[in-house]
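The complex is shown incomplete by one protein chain, all other protein chains being positioned as in the whole.
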Amino acid sequence: MALTINKKFCKGCGICVAFCPKQVLELDELGKVYEKAPEACISCGQCELRCPDFAIQVIKPAKEAAK
Amino acid sequence: MALTINKKFCKGCGICVAFCPKQVLELDELGKVYEKAPEACISCGQCELRCPDFAIQVIKPAKEAAK
Amino acid sequence: MTKARLMQGNQACAEGMIAAGVRFFAGYPITPSTEVAEIMAEELPKLGGKFIQMEDEIAGMGATIGASLTGVKSLTATSGPGFSLKQELIGYACMAEVPCVIVNVQRMGPSTGLPTSPAQGDVMQSRWGTHGDHGIIVLSPGSVREAFDVAVASVNFSEKYRTPVILLLDEVIGHMRERVELPDACELKLVNRKTPTESPETFQAYKPGDDGVPAMAPFGAGYYHHVTGLVHTHTGMPSGGGAVTNELVRRLESKINRAQKDITMYTEDGIAGADVVLVSYGGSSRAASAAMKLARAKGVKVGMLKLITIWPFPVELVIEKTKHAKTIIVPELNTGQLVGEVERYAGRERVVSVTRVDGELFEPEEILESILAAGGAK
Amino acid sequence: MTKARLMQGNQACAEGMIAAGVRFFAGYPITPSTEVAEIMAEELPKLGGKFIQMEDEIAGMGATIGASLTGVKSLTATSGPGFSLKQELIGYACMAEVPCVIVNVQRMGPSTGLPTSPAQGDVMQSRWGTHGDHGIIVLSPGSVREAFDVAVASVNFSEKYRTPVILLLDEVIGHMRERVELPDACELKLVNRKTPTESPETFQAYKPGDDGVPAMAPFGAGYYHHVTGLVHTHTGMPSGGGAVTNELVRRLESKINRAQKDITMYTEDGIAGADVVLVSYGGSSRAASAAMKLARAKGVKVGMLKLITIWPFPVELVIEKTKHAKTIIVPELNTGQLVGEVERYAGRERVVSVTRVDGELFEPEEILESILAAGGAK
Amino acid sequence: MKQIVLTGTGGQGLILAGIILAEAAVLDGKQAIQTQSYGPEARGGASKAEVIISDTAIDYPKVLDADVLLAMSQEAFNKYGAEVGAAGSLIVDSTFVRELKETPAKLVALPITKAAKEELGRDMFANIIALGAIVGLTQTVSRESLVAAVLARVPKGTEAKNTQAIDIGFRLAQEAQ
Amino acid sequence: MKQIVLTGTGGQGLILAGIILAEAAVLDGKQAIQTQSYGPEARGGASKAEVIISDTAIDYPKVLDADVLLAMSQEAFNKYGAEVGAAGSLIVDSTFVRELKETPAKLVALPITKAAKEELGRDMFANIIALGAIVGLTQTVSRESLVAAVLARVPKGTEAKNTQAIDIGFRLAQEAQ
Amino acid sequence: MAAIDKYIRQSALPHIWCPGCGNGILLAALLRAIDKQQLEQKKTVIVSGIGCSSRASGYMNFNTIHTAHGRALPFATGIKLANPELNVIVITGDGDSTAIGGNHFIHACRRNIDITTVIFNNNIYGMTGGQYSPLSPSGTIATTSPYGHLERPFDIAALAIAAGSTYVARGTAYHAVQLTDLIAKGIANKGFSVIDAITQCPISYGRKNKMGGPAQMMQWQKDHAVMVAAAAKMKPEELAGKFVIGELHKSDAPEYTAEYDKMIARLQGKGGEA
Partner (left out) sequence: MAAIDKYIRQSALPHIWCPGCGNGILLAALLRAIDKQQLEQKKTVIVSGIGCSSRASGYMNFNTIHTAHGRALPFATGIKLANPELNVIVITGDGDSTAIGGNHFIHACRRNIDITTVIFNNNIYGMTGGQYSPLSPSGTIATTSPYGHLERPFDIAALAIAAGSTYVARGTAYHAVQLTDLIAKGIANKGFSVIDAITQCPISYGRKNKMGGPAQMMQWQKDHAVMVAAAAKMKPEELAGKFVIGELHKSDAPEYTAEYDKMIARLQGKGGEA
C-alpha cells in the first residue's frame, strides 16, 4: 500500500479526495478518509502535499521497490 | 515704506537677509532684522514668503498707489 | 405580550449604548468583546451612525475621541490586550476631557492568557492603566440587564463629566445569555454634554463650570478652540505655569470625586444586621449571591453589597455598609485587586479576600466556605 | 586621585545598566528619558552590543524581549506616553518570564502633560498598567548614585526572577547632575539567569525551580522550546486547563512576593523614637530629607523611611518601621498614589498625604509644615 | 430548575441549540440562562453549551448538577460524559459516540445525525433533532415554544425541514422510551 | 553653601556653563548639584540652570535662595531677576539686558556677549566669559578648577580661546568691582 | 500676509520654533493654500500629532487639535467620518507620520479618506533633540546614530502611492509659492492627499550634519530639488543625490466617507444601489 493514513489526524475536509487525480480516496461515514480504490493510486503525492492535517503520507514505490 | 517689520517676532535667523534679491535687509546688533537699504526694495515679497516668524509684511506698492 | 427576551450581555451592552445615543464606533476585534463591534457594524449604519474597524486598538481609540469632538456620542470596545494598548489615548481623553466610553470585556490574563475564559484581572488597570494622575469612572455590571443599564449610565456619565468611562464587563456577563426585559427608549433619561452659552469671542473651552466641568463646543460650530494633551489654560492653549498645572490636574480628578454620590451605582441585600458582608461586583457577584442564599439557609446572617461603580471607589458607601460587619468577604476572579481598597477603608483585620484565577467562575460552594468560616469563627 | 565625577541621573542609570551587563537596547526617544537611549547608542556598539531605535515604543519593547530570549541582557527606556504604550508587551514579558528592564523617567502627566517637568504620577501604573494579574518589581532611586546602583539591581533582579523590572526614575533625579563616586566593575555582584542543567530531551522550559523560577535556555542553544503569551504548561505549550492556569498565574506573582526580602531596597534615618515618620521615595525624598533636618532643628522627633523598592510594596518593612509613629507622612509628586498602600497596611488614621502636582519639586517648607502640624498636634 | 448541557464539536451548532432552548423557555414565561465554554482556543475541539431554566430568578449561571447531558461526539462524551449523575439523563448521538463508558445516569443512545442525513438529507439539522429529542424526553419546555423558538432562529426557506427535524427528535425520543 | 542661577535664552550655552561650574566644584573637592528647568517646551524661550556647591552633602537640589543670578537676556532678566535677594548678586549681560528694574541685590552689568564678539570674534564664548566673571566676582570655585573644567568640556582646538574667555571674564569682574 | 491674518491666533505668537526653523514657512504656505481654496473657516479642522511641527495647530485659528504622537490620522479619521462636512487637514512630522504613525499613514492612504496630510519633513526628530527618523538619509549623524545612520530612509511618496493615496506631491520651504499650490491641489483632491514638505531643522539636524545655518539649508533645498517635469527628462545618474518636487501622483478611487454615506442611504432606502 502506497499510503499511510492517520485517521486520528484526518478532519474529513475532503481536499485530498477532490484533488486526487485517480479518485483513490473517499470519506467514510464518520467523515474520515479511506482508500476506496487503492489499486488506482499512482503515488503522485498530491494528497500528502495538500492535506492540511499531516494525515496522509505517500510511500514512494521507487523506494519500496529498491528494498 | 514697503515693509512692516515686527521686531518682537523676528528671531534673527537671517533667511530674509540671505534671499532678498536686493540686499535690502540686515540684522542689527541685537540680532533683529532692519532695512539697511529701504530704497532698494522692489516689494518682491520674498522676505515675507520665507520669514518663518511672520515678522515681515510687504505692502504691495500697487495697492498703496491705488489709495 | 411580554417584552421578555433572551439576550447576551455583550448585546445588551451594545443595545444600551445605542439607546443612550451612541452613533459612532471605532474599534478592533478581540475576543470576548467582538460581539459589541459586530452589533454596532450591523446597527449603526441603519441609524445613520458610523462604524469603522480601525487598523489597531490605538487607532480605534483615536478615532473614537476624534468623532466625539464633532459632537457625536462615541464608543469603542476591547479586551485586555487591546485595553492595554488604548491606555495612552485614554489618558488623552482624560486630559482633553473628551466624553467617550470604552468597553473592556475582561478575559483571563496576563498577556494573551486565555482569551475565552473569564477573569476580573483588569480592575486596577482600569483605574491606573494610563500614566499620570487622572480621574476616571469605571462601572461593572453583574447581569445582562445591568449591562444595558450600565451602558446607558456610562454614556450619560461620560457626557455629564466630560470624561472617558470604562465599562468593565467580564466574560461571564458578556457572553452569558439571560432573560431580560428592557425599558422603552422613552423611559430612559439621557444626558448630553453641556454646550457653550457664550459667543465664540468670549467662550473659553476649558473654563470649568461650577461642577468643575467645562462646556463643550463641537468642531464645526464656529468655536475655534484648541484641544491638546499638553497642560493647558482655560483657553485650551498650552502652558507650563505651576498654578495652571495644579488647577488642571487636580480638577481632572476632583470633578469626578466630588460627584461620587451621583456616580455610585450599587445594589444591596440584607446588610442590616449581617455579621458577614460580601462586597462583590461583576460576574463573581452571581456566585456570591448563590453562596449567600446557601449560607442563609444554614442560618448565617450574611448580606451583600454589590458594587456597580467600582471607580471612583465608593469610599463612604463601603464604610457605611460594612461598619457593623464582623467579617467582610471580597470574592474576585483575580489574585485580589479591589480588596485592597476595601482593606484600606474598612480596615484589614475584618477583610477576607477570596480569589480564583483558573479561568473559571467561582462555584458558590467556595464562597460559602469562607462565609461559614467567618460566620462560625465569630 | 578621586574618582568623584559630576554625573546626570540618566547617565548614571545608563552606566549602571552597562556595568550590569546590558548589551542590547531597543527604544524610542522621549523626553525626559532620551539621554539613556543616546548613551546606549554611543556606548553599546563599542562593546559589541546593539542599540536600535525602533519605529515606536511597542516595537522597542518587543525587540527588547526578543533580544533577551537569545540570552542577552536587554533594556528599554521611556517616559509616560511610551510607558503606556509598552504595557501590553510588559505583560507579555511577565507571562513568558523574559528578563528585561524598562526605565521609565516620569514626567508630568496625564497624556502629553508637561514633558520636561517632574512628577511621580506613574507609581500605580508601574504596578497595574498591564491587563491581568501579574507580579512585577519596581525600583525608584532617590539620587544619582542610587540611579547607578538601582540600575545594577534591576538587571540582577530581572535575571534572577525572570521578570521585567521597572526602573522608575523621575525627572528630578533623571536630569539632575550631582557628584558621585561609582564603584569599580569588580566590586559589583552580577546575577545571570539560571540556564538548564538538563538535556534538551528532558528540559521543561517553564518548570519552576524551588524558588518558583524556571531555568532559561537561550535561543540557539539547542533547546527547542516554545514561548507564548497564552497560558501554558511546564513545557511552554498552550493549555486551557484550570490547574495549569491557576498554578501559572499564582506563580507569576508569588515568585516575586516570596522574594520580597531579597528585593526590598530602602534606607532609613532616625526611625527609632520618631513621632513622625516620613515614608518617601524618588525625587521627592530629597525635599523630605531637607524638611526632616529643618524639623529636627525645631525639636521634632522625625525619621524617614526611604523606599527604593516600591513594588512589591514592602508590607512588613513599612509596618515595622512605622509602628511606633504617631504620624506617618507620605510626600508624593502626584495626587496621592503610594499613600494608598501605606494607609492599607499602617491604618488610615495616622497617615498624612502631602502632594504636589504643579510640575515642580516640593519645597522643603511644604513638607516641614506637615511635620510641624503633626509634631505639634500630638 | 432544569439544567441542560449540550456537548459536541465545533461545527455542530450546539451553542445555537442552547440558545433556542433557552429562548423556548422564555416563550414559556420562564427564567433562563444560557452559557457556553470554549476550549482554550476558538477553533475546533469539543464545544459545550449550558442552559438553566427555572421558575424563579437564577443567580448562578453555570450548570452545577446536570439534569440532561447531550453528547454529540466521542470526544465530547469522553470529556463531559461524567458531568451528569444518577438523577440525570445522558443522551448520546450514536452516529458518533461508539465507545460508551459506564455512567450512573439514564443513558439514551439516539441516531441523531444519521437521521438528519437520511431523513433530511443534511447533517446540519442534527442539532434541531437533538432539541426535539431532549424536549421529547424531558419536557423541559413546551413543544409549541420549541417550534416557535426554532422557527424564529433558522434561515428563511428551511422552516419546513426544521419543523420536521423537531418531529424526528420527538419520534426518536418516543422510540427510546 | 553657594547657590548660583544662570539664566538666558536657549542657544546661549548656559546649561553647559552650569555643568562646568559644578564640575569645577567637584574638582575642588566639593559637593555639587546642577539642575535646569526648561520652559513648557524644549525649544526657544528662557532657559535656566542652577548650581549648588557645598562642603557637605546636599539634600535639596534646587536653589531656594540664590547667591548669584546671571541674566543673559532681557526676557530672562524680567522672568528670573527677582529670584535673587539683598544678600545676593545679580549679574546681567549688558549686551542684551537694556531695561533694568529695581533690585535689592547687588547689580553688576557686564558687556559679556559684546566682549565675546569683539575680543574673540564669536558670541559663542559668552557663556565662558560669564563663568569667568562669576568666579571672579564670587570665588565660588578656584580659578584652576574652572580652567580645568572648561578645558575638559570644550571642543578640541578651542582651548586657547576658551582660556582667554575666562581671562576676559575675570577682567570684566575686576573692572566692575 | 493680510489674507492669512485671520487664520492665525495672533495671541499665540511668537511661536516656539527655533530661529530659522522652516516650520513657520510651511505654516504660512498651508494658510495661503487654505485661503486659496476658500475653505469655510468654521468647517475646517486642523489635526496634528506631536513634534515641533505638530505645534503648528496651536497657531491656527480653526477647530484645532494637537493629538498624541503618531495618532493625528486616527483622530482625523474619526472626525471626518463622524462629520464628512468638515474639511480635515493633518499636520505631522516625518517621525510622527512615518515612525510611530506609519501604520495609520498607510491605512489612511488605503481607505482614501478625504483628508489632506502635510508632512513637515525635516528628516529628524526635532522636538526631542535630534534622533534619526525613518526619513533620515543613510549616514545621518543623529544623537542616536553618532557613528552614522545605518538604515535606508523610506521613499515616502512611493510608500503613499503603494498604499493607495490618490494625490501625492513634494515641495520645500524654499519653494514656498509652489508648495502653497501643491497643498491647495491636495485640499482640492477628494480623497487622501499627501504633501511631503521638506523643511530645515537647523538646530537638531543642520548642526550635527554640517549643513550650515538656516539660509544655507534652504539654499541646499533650492540646489537639490528638481521639478517633476525636468526630472522626467533626466538620467538616473543626473538625478542621484537630488530629489523631485511637484505633483508626483494623482489617481481616482472611491472616497471612504462618500462610500459610507452611500451605504447608509442604501440601508435607509433613501438611495439606489450605488
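The first chain written gets the first letter, and so on, giving A, B, C, D, E, F and G; residue counts start at 1 in each chain.
Convention: contacts are C-beta pairs under 8 Å (C-beta built on N, C-alpha and C of every residue); 3 or more make two chains touch, one makes a residue touch a chain.
None of the values given here were measured: they were computed from a predicted structure.
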Self-check item: Given C:T31, C:N192 or C:S254, the one touching the chain that is not displayed
Solution: C:T31
Quiz item: Which of C:F24, C:F51, C:F83 or C:Y161 touches the chain that is not shown?
Solution: C:F51
Quiz item: Of the residues listed, D:E55, D:D122 or D:E146, which one is in contact with the missing chain?
Solution: D:E55
Practice problem: Pick out the residues on subunit G that sit against the missing chain. | Solution: 100-103, 106-107, 110-112, 134, 147-148, 150-155, 158-159, 161-164, 253-254, 256, 259-260, 263, 266-267
Quiz prompt | Interface residues of subunit C (partner: the chain not displayed) | solution = 28-31, 34, 37-38, 41-42, 45, 51, 53, 55-57, 81, 111-112
Quiz item: Which positions on subunit A touch the chain that was left off?
Solution: 8-9, 11-15, 17-19, 48-54, 57
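Please note the rule applied: only the chains that are shown with their structure count from here on.
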Quiz prompt | subunit A and subunit E: spacing of chain centres that average the CA atoms, whole Å | solution = 35
Quiz item: Could you state the distance in Å from the CA-based centre of subunit E to that of subunit G?
Solution: 60
Quiz item: Just curious, how far off is subunit D from subunit B if you go by their C-alpha centres, in Å?
Solution: 55
Self-check item: Junction residues of subunit B, two or more chains touched
Solution: 11
Exercise. Hunt down the residues of subunit D that sit against at least two other chains at once, touch-wise.
Key: 31, 81, 111-112, 114, 116, 230-231, 240
